[in-house]
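Left out: one protein chain. Kept in place: all the others.
And now, subunit A:
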Amino acid sequence: MSGPFDALRDQLLGAAEELGDGPAALPEILAGMVDDVDHALREPLEIFPVCHHSPASALAMVRRLREKQPKVIYLELCEDMAPLLTELRNCRLPVALQAFASELDGFPVESAPLSVIAPITGGSAEYQAIAYALETPGVELVLVDRSTDHVFQWQPAMSAEPDPVGSAGTPEEDLHGDAVGLEIGDLRPRFAELEEHLLHHGRVRHWSEWWDQYVEQPLAGADHDTYRQVMVLIGSLFRRLAPQNTARWDSDEDRERYMWTRIRQHLAATGVDRADCLYVCGAFHAASRLAEVGSADGTPDFEITPRTATKWLYGLIPSSHSAIEAQFGLAPGSVSIAAATWQKSLTKTRLTPFELAGQKGGRKTRKALPPPTAEAVPADQLTGFLSGPPTLDGLDEQELRGWCVDIVRLARRSGYLASTADAIAIFETSILLAGMRGRARPTPYDFSDAAVTCIEKDVVPGRRDVRRLCEILLGGDRVGQVGYDALPPLARDVYDRLAPLGLNLEQRTIQRALLDLAAKPELAACSQLLWVLRYLLPDHAVRPVIGSRRLGEKHVQESWDLDLGRHQRTVIELGYEGVTVEQVLEQRLRRAAWDPKATAAVALKAVEDSLLFLASPRLTDELGNRAVELLAAERTVDDAPVVLRRIRRLLAHYRSTAPALPGWCRRFVTEGYAHYCTMLPTAFVDGEAGVRQVGAMLGFLFSMESLALSFGCDRAQLELAVRQSHPESPAKVALLWAAEHQLGSMPLPELRTRVGELLANPLVVPAFPQYVSGFVQALEPVPRLAPFVVETLSTAFARLPDPVLLPWLPNLITTLRAQAAELVPVLTREAGRTFPGSLAALDDWTAPWNARGTSPTAARVAPTSGAFAFLAEHPATTDAVADLLGCPGEWPLPEPATAGPAALLTDFPDTAAAIHLLVGSPLA
């Protein structure tokens, strides 16, 4: 005789024989399995084995609950999550129960934050049990599994980073983040070989398909006893074949002891009749034969360790089918297919599932339960299971035809050249494939294979391929949503404060918010909140289209793209960190600044952010003081450019907004001055410190000098530091020269001579570009060197030989762009001033430095100035002072009679006088 379970039996026997200790162990395993089933059935407290995402389990659960109507339900779910369950009413499934801890006590601190999630889908046995218990008066739901705290206590050698499962691509798949996933009824072979064996011999591609074909379909219409026995049987086999002496095995056994201990405690405390109870657990646990398992009096208890002092926070986060698939390694689309099967079975069996009142997307009316049916003695259904006649569904042609037509329509919309002929071909191919795979009717997996075969050609024309389209067709991804009332205070606060925008933020599409802050100043608070969210949430959740927030900027209009509907989880998880976003932000800023790896630049950024997003002078001061501490303790100058940029911005901000600089700013400038003076000689010779870094140090020293001196610093310190610096690399030498020039110890002519010498020395010429780079970097600390840098560059272009010049040019451009982007405008401006602007002017143009070379006197100080005229009138005094100072000078020759404009002016004095009058300056 053949039966629906024949195939399953063959597979399980095959697996047992191959993966046990050879054929000899087979009888023992088989006898053991039958014993396990017998043992589970004899337990007076009814055990209801389930498997996750199994419509058959859910159906059996609905039937059983209606028949038995138990008074107490024990559920395999972390006991500390119980208060969350009633909040499921406010949500649209699938959602996940979450326990979250960021302040750890008793766990390694580096593993924070700890997060555990347990997703709940509408078509699951556990949801049916929850809904029944919460909606039926007088029924108690008791969660008996270990607490989330124990989940981590029992995790061997807890790693700093939990499984990287959540790092999947699409936002739907990433709904769970990097939480540790828990599932009720995890029934999957515990070792790869068994799974591989079953897949190979079952001629299916993945576990979900195997389960669907060999267990789900045959069990769909099975009665309670058959269901229970078959599930325990499978659980028993997997249990017997699973590798023992592993951490997971130990943890599973401890969980069983834990659960039964809790059950017995509850029974003893309430005195409820065991016949009125139902224990819902995974089939794997149902087959347990441990000594501590059982509700009988005198069964040894398990010693439950106390929880750590870690403070756990609880909440609900939205989940989705694809997130569940990604987290638990299920085949893409399998949860959606299970959900579709569940809906279909409900329609077919005309069963009314249990549902929480107020559930979004749920039914409105509920009928009272019929009276419970009398308890029958469990009969042996296993024999029937092993030899019963087939009761499979026939081919549902209507449904298959619908799929074929729909997939062709979808494919056309995605750019495929699919036609009705393809629909016919898919129909035919599905049936042929199912026949070849030994199935009575095509499963969704056969259908999607057939669709791929018939429609998919050599290229995918659009964004989605046919397989993805099939997934969408067969139920598609469902994304859950947590209702307002079930949200943590922070998230509710966010939604309340954004309410003036008048947008539906729960929608899973991008919402555009337009804020006209001039016309509606009351929206400024929304804008402020959006900027804080922008800082705290991942990139896509809130995104400014127009508007920016920087020190000293104020916008009258802002435009935002808000995608909070799809990022509900992240908003909810912020809720675990604090009560308001401002509090969370403050904590984050503090954490950043007090991080062991924090640098002064990081702390300055925190200061800047606190100014931008939080009006809290106290926090800003604390962060500023932290920045001073960090700067003084720094031993490298890597961050000097960033520090310089940030402190400049902050000083400019304070100068324009506050009457006086805050104390920390003063200390930062004085400390910085001293710090960089100390570091300067080392940085000049240190190969690790780049030219840019040294340039930024000098920039700090020179541009903050007046401020630092006013706060009591001593310039001698800087002069000494420069004198102690003896760089070797050409770029740094150039930088040093620039510094000496700034300090007055190297006048421009000397600088020019040195550059000339470099160009004249053929041995140095190849290194000349590096000198130029140094000079370019020197524009930061010594901006007035710009004309000289333009001159040097120009000279370099003129005089460097091609083999040196040409390879250097691209290098120069990339270096400028990468390291000195902000200096390029200075250079171009200066070049614009120096070089002629039109072609005609080019003919007569002589470079200023060349002009100086031909008539040195013309380059000297303009003799027309008042001071010069005064000195020239009393040459004796001036000569005496010059003598005293030891610098012999020479007087410029009397200006020769100039032709051109001057001559013109003297020739027509009337015109000149009239213009002077017009300009309004008296004649000299």
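Simple rule for what comes next: a residue touches a chain if its C-beta (ideal position, glycine included) is under 8 Å from a C-beta of that chain, and two chains touch if they have at least 3 such contacts; residues count from 1.
In this section, contacts and distances are computed from a predicted model.
This complex has a chain not shown, and the name its UniProt record holds, of "ABC transporter permease", "Cytochrome bd-I ubiquinol oxidase subunit CydA", "MoxR-like ATPase" or "Branched-chain amino acid transport system ATP-binding protein", is "MoxR-like ATPase". Touch with the chain that is not drawn comes from one residue among A:Leu290, A:Leu432, A:Leu551 or A:Val685, which is A:Leu432. Annotation: of A:Cys454, A:Ala513, A:Leu564 or A:Val826, A:Cys454 touches the absent chain (contact as defined above).
Along subunit A, the points of touch with the absent chain fall at residues 10-11, 14, 200-201, 203, 205, 417, 419, 421-422, 425, 428-429, 432-433, 435-437, 449-450, 452-454, 456-458.
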